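A single protein chain has been omitted; all remaining protein chains appear in their positions.
Up next is chain A:
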Amino acid sequence: MRADLTLIHEWIPEGARVLDLGCGEGTLLAALARDKRVTGYGLEIDPDGITACLAKGVNVIEQNLDEGLANFEDDACDLVVMTQALQALRRPDLMLDEMLRVAGECIITFPNFAYWRHRAYLGFKGYMPVSRSLPHAWYDTPNIHLSTFNDFERLCRDKGLSIVDRAVGIGDHEGHWTSRWWPNLFGEIAIFRVARRA
């Protein structure tokens, strides 16, 4: 499993009701159902991802996240997870509101645009960064709202949300390390656990 997914897997409590936004092939939900009796739904629009979820027995609902989560009631879930999808949404800020309406807590991961390799790519080459976490060219990328570790923290602060936990992912083989030191520079993947202000 991807480094960020491994960490999320650890963070999610036994028996939780989880909504996974942009669940892809349902890898996380399948693992959580198997290891932690987690129930819930994945939302996805990619046809191949949806078919893969069905084959795994993961509950998947074809739904465009840009249309919101109106079909889920307030506090319908314990946790909303969104891995590597925030940056592809039309309004990430509104989605954050929606996520914390549907559940008291959410876990979000996204590529950190301020990662040193990205900075170096742009700084030295003068081109939009292309990397493992940002594999697309500028013209065909689904990632329309790139941000940094710091940007996201500021958004949470402005919204009065509390950041329960944060971590950085750096590559698949290394797993993750949780650090207070320069996450904005050394973190390739930003991983946040955010709650409504208690």
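The rule is simple: a residue touches a chain if its C-beta (ideal position, glycine included) is under 8 Å from a C-beta of that chain, and two chains touch if they have at least 3 such contacts; residues count from 1.
Here is the rule we go by: contacts and distances are computed from a predicted model.
Visitor: Missing chain, UniProt name, options "Formate dehydrogenase iron-sulfur subunit", "Carbohydrate ABC transporter permease", "Homoserine O-succinyltransferase" or "Na+-transporting NADH:ubiquinone oxidoreductase subunit D": which is it?
Guide: The record for the missing subunit names the protein "Homoserine O-succinyltransferase".
Visitor: Have a look at A:M1, A:L54 or A:A120 and name the one touching the chain we're not showing.
Guide: Checking the options A:M1, A:L54 or A:A120, the one contacting the hidden chain is A:L54.
Visitor: Residue by residue, what part of chain A touches the chain that was omitted?
Guide: Residues 39, 41, 47, 50-63, 71-73, 76 of chain A touch the chain that is not shown.
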